[in-house]
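Removed from the display is one protein chain of the complex; every other protein chain stays in position.
Each chain carries a letter (A, B and C) given by its place in the written order, and its residues are counted from 1.
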Amino acid sequence: MIIVMNGKTDDADVEKIVKKLNEMGHEVHVIRGERRIVLGVIGDVENLASVPFYAFKGVEEIIRIMKPYKLASREFKDFNTIIKVKDITIGGKEVIVMAGPCVVENEKQIFETAQQVKASGAKILRGGAFKPRTSPYSFQGLGEEGLKLLAQAGKETGLAVVTEVMSVNQIDLVAEYTDIFQVGARNMQNFVLLKELGKTKKPILLKRGMAATIEELLLSAEYILTQGNYEVILCERGIRTFEDYTRNTLDLSAIPALKRLSHLPIIVD
Amino acid sequence: MIIVMNGKTDDADVEKIVKKLNEMGHEVHVIRGERRIVLGVIGDVENLASVPFYAFKGVEEIIRIMKPYKLASREFKDFNTIIKVKDITIGGKEVIVMAGPCVVENEKQIFETAQQVKASGAKILRGGAFKPRTSPYSFQGLGEEGLKLLAQAGKETGLAVVTEVMSVNQIDLVAEYTDIFQVGARNMQNFVLLKELGKTKKPILLKRGMAATIEELLLSAEYILTQGNYEVILCERGIRTFEDYTRNTLDLSAIPALKRLSHLPIIVD
Amino acid sequence: MIIVMNGKTDDADVEKIVKKLNEMGHEVHVIRGERRIVLGVIGDVENLASVPFYAFKGVEEIIRIMKPYKLASREFKDFNTIIKVKDITIGGKEVIVMAGPCVVENEKQIFETAQQVKASGAKILRGGAFKPRTSPYSFQGLGEEGLKLLAQAGKETGLAVVTEVMSVNQIDLVAEYTDIFQVGARNMQNFVLLKELGKTKKPILLKRGMAATIEELLLSAEYILTQGNYEVILCERGIRTFEDYTRNTLDLSAIPALKRLSHLPIIVD
Partner (left out) sequence: MIIVMNGKTDDADVEKIVKKLNEMGHEVHVIRGERRIVLGVIGDVENLASVPFYAFKGVEEIIRIMKPYKLASREFKDFNTIIKVKDITIGGKEVIVMAGPCVVENEKQIFETAQQVKASGAKILRGGAFKPRTSPYSFQGLGEEGLKLLAQAGKETGLAVVTEVMSVNQIDLVAEYTDIFQVGARNMQNFVLLKELGKTKKPILLKRGMAATIEELLLSAEYILTQGNYEVILCERGIRTFEDYTRNTLDLSAIPALKRLSHLPIIVD
């Protein structure tokens, strides 16, 4: 961590912060420039999160050097995470395609679509049974009936299936039918849900929130990883910007950025 | 609903849409301009939501005229909603202040803060017991212990209390201690949570999501209202923009906009 | 144009607007729904731009149907615009690459770079001589000396050249050396500059502004087209969003959108 202080700060005020940091177990390097004094704080600064450094006299800026996520980072794990679902390998050389309808509507629709999905070379069938809808008046999905149809369509075609889980109390039910849990963009920071999913044994497809930074997406993945489930698939699906000609703006450069920062596989929606 | 078609569209293609609309029970007015043909569709168009009009030949734009929310709208209810919590009136002439720490840390902190909150004229004490944190490594709140302390501090000072509920499985527990449920910005579109809160009898403080439009905020309120709980307090707390000097950009003009569109009370965070 | 009025508006108030529209030469269709009255206004509504319709009683929304740009639109011109620069064809089947340094620094740099640009198959050499810099303390380019070096490097390698013009008083000078004028993102709405460039005979590479919508980009192109220069190359180069891991967020979907709306060629930066 770097603490930037005004160059005119009294020595006594600088000393106060240094002492505080020392007391909390950190080595501090003081660099004096003409107009700024810079304190370099060594070590894991987790224990400093709640210290209100901005309240100390002379402090102008606090700059964190370490990324706040760990298990999701390349530093923690150098090689790419590979996730096996049935005989499918996600995160390897092969590009895996997931396809299917937004929502499972009826038997005919999902079975016919599954056939087409299979025929066009995709490996995973997606389809919503529980749908997060902006309006309470929109169709909210078929629920368990939809899950059953999806699972049957997957079985018949030999496709793995992925479907959304919206709440902790749906996890057990959804787990009976799906191969991969999907967390929707609106639930990317539903931390209670993330933690519970972290205790399951199935891969999680984690969609980036509409206004989530790359760091926030990785921190949400971290919530799952810290619970022991290391099989998280990140999903870039566009962010909300001022441009409204398209519904979302796909953030293409997030993909190489995520690949650089994390070992987790990434999918584009 | 307005359907805009290219002016060069064949009569037969225009007729196809008109027929479809008639079949679904709607009266249609066709207005022919030089370069556009405009279809005005009369009546409640809810049943048209799933018709893929863009797939019809000649269709250029679909414009919805009616707001998608109803119970939250001024049209549904002309006069302001007033919410009574103990002897406090929210949504009336008086400006009500809610204050308190981000998170309940310990007895001393919350009791001392409550005294100050009371002394400075605020009517409602807030404090988090379950905290949605971007990082899994940040302090997540004291849980039930925090709720107890908050409720005691409220009792002792005569302040009403408000605290966040993050998940369906916390509702009963939080309800024992709080006067008002708070739904955080990250959960504004956690529709499962909204629906369950709609079945409770306590007021809901609904925070606007970081990237939520005014319409989406009102639709989230609508989720609660449709379940029978009409006591929703909207909360404008800033949106995410490119400017990062401040953490959020307070959208001040959302307040008169919300007041114009809805009868629900609004609070600024 | 569509004018949406509240369904409870008095007939006399509806009549007032209709009369006003008729007086201004427009035919009006009145469609009465349960909760809304919709007025469909026929014809070119340019002359209505300054009428404050929102001030009329009962008016809730004004919806423009026609795109505000004309010469840039597909409706005006169905087939793609092809721009010839030397023996290069921009806007045809071939993908043309422009490459080169951000700024021309010295002879060695620009000549060596030009060789590499040529060798790697690009057809156009770019390099800044006048640089719009966020800070006045950053290097602002070599000016005419930079233009000369760029033109010589282009000549020697047989590459066409493109360079930025920042102001009306630089047009003549830049025109002596460049094959294509570049308008930078920060000048996309420098309308005085656009108009003057519209009077020249050289192609204009028009970069999308950081916060410009697709419609605004096309309207800026329209400024050039209305002056008689039809050779505008649109350039998508990323927009400003809340995500700051990358400097700009490339708006990939703007490209098919622009191709659908306009006949002008598009380049990605």
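Definition applied: a residue touches a chain if its C-beta (ideal position, glycine included) is under 8 Å from a C-beta of that chain, and two chains touch if they have at least 3 such contacts.
None of the values given here were measured: they were computed from a predicted structure.
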| item | value |
| --- | --- |
| Neighbouring displayed chains - absent chain, whole complex | A, B, C |
| Which of C:Gly7, C:Gly58 or C:Pro132 contacts the chain that the document leaves out | C:Pro132 |
| Selected from C:Thr9, C:Thr113 or C:Asn187 as touching the chain missing from the view | C:Asn187 |
| For subunit A, the residues touching the chain missing from this view | 2, 4, 29, 31-36, 38, 40, 42-44, 61, 63, 65-66, 75, 240-242, 244 |
| Footprint left on subunit B by the chain that the document does not show | 211, 213-215, 239, 241-246, 249-254, 257 |
| Subunit C residues that touch the omitted chain in the full complex | 46, 49-50, 68-69, 132-139, 166-170, 186-187, 189-193, 195, 209-211, 216, 219, 222-223, 226, 240 |
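What we mean here is this: only the chains that are shown with their structure count from here on.
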| item | value |
| --- | --- |
| Remotest chain, subunit B as reference, centres from CA atoms | C |
| Whole-Å separation of chain centres (CA-atom averages), subunit B against subunit C | 37 |
| Between subunit A and subunit B, centroid-to-centroid distance (C-alpha), Å | 24 |
| Junction residues of subunit A - those touching two or more other chains | 211 |
